[in-house]
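Partial complex: the chains shown occupy the same locations as in the complete assembly.
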Amino acid sequence: MSTTTMLMLETYPKSINLDRAKLAAAIDTLNACAQACTACADACLSEDMVAELAKCVRTNLDCADICTTTSRVLSRHTGYDANLSRSLLEACATACRSCTDECARHADMHEHCRVCADACRACERACRDLLATMS
Amino acid sequence: MSTTTMLMLETYPKSINLDRAKLAAAIDTLNACAQACTACADACLSEDMVAELAKCVRTNLDCADICTTTSRVLSRHTGYDANLSRSLLEACATACRSCTDECARHADMHEHCRVCADACRACERACRDLLATMS
């Protein structure tokens, strides 16, 4: 886990409405998932059988975009809006679940899909863990 | 409204699950809203009374990120996932509503907040219009 995320949470000058350790874990897991999905989309593109991976590329691109945006929103604490964080975390968990399922279908044949499915599974869990502390 | 969006929808080689005119309107409105929010955050930063606009800047940044991501997801039709589109549109409508409300509070004093509130209001409506066609 990156320590930069935790250092930035520790140096935020006002109070934060969420548990800082859980928040840091969620942000780092979101960033790792975005990274894995961007790389997996590209790895799929370089496979000879890319035609069978078209849906996987698309799902990866969506998941990368949504995880990056969710990580950014969670990294902001000024004017915190629990309603928005919750709604976005729900969408992000949905994206991660779709990407886990799609990558898992190709995991036996493509190592990059196996690694990416693991990253997406961990990310869905991190989103749901954080959601559980918000209700 | 940009015609590029509609041209790209018209040249997509397979069928699209949503009404192309409504989809083009939603994508263009999302892009205009993202643009307005990015500019409004920056305009707030240049105001002498920026301390009173801190929450507005944050809400603008969230809304810009979420609108850009939603526009990207809606611009992809390969391997369409209605569940994900719906969930993300809900989060985006929530972000637009928050940003409309926050910008509207400063609209009398700051023209950029007035213009941005209009863009966010139109965007929430476009998201909800598209959602209405999906159920």
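Per-chain numbering from 1; labels A and B assigned in written order.
Basically, contacts are C-beta pairs under 8 Å (C-beta built on N, C-alpha and C of every residue); 3 or more make two chains touch, one makes a residue touch a chain.
Bear in mind that the values here come from a model prediction, so they are computed numbers and not experimental data.
Undergrad: Taking the 2 displayed chains as part of a homomeric complex, how many copies does that complex include in this file?
TA: Copy number for the complete assembly, per this file: 4.
One rule holds in what follows: only the chains that are shown with their structure count from here on.
Undergrad: Distance between chain A and chain B based on Cα centroids, please, to the nearest Å.
TA: 21
Undergrad: Can you list the residues on chain A that touch chain B in the complex?
TA: 54-59, 61-62, 65-66, 68-69, 72-73, 76, 78-79, 81, 83-84, 87-88, 90-91, 94-95, 98, 102
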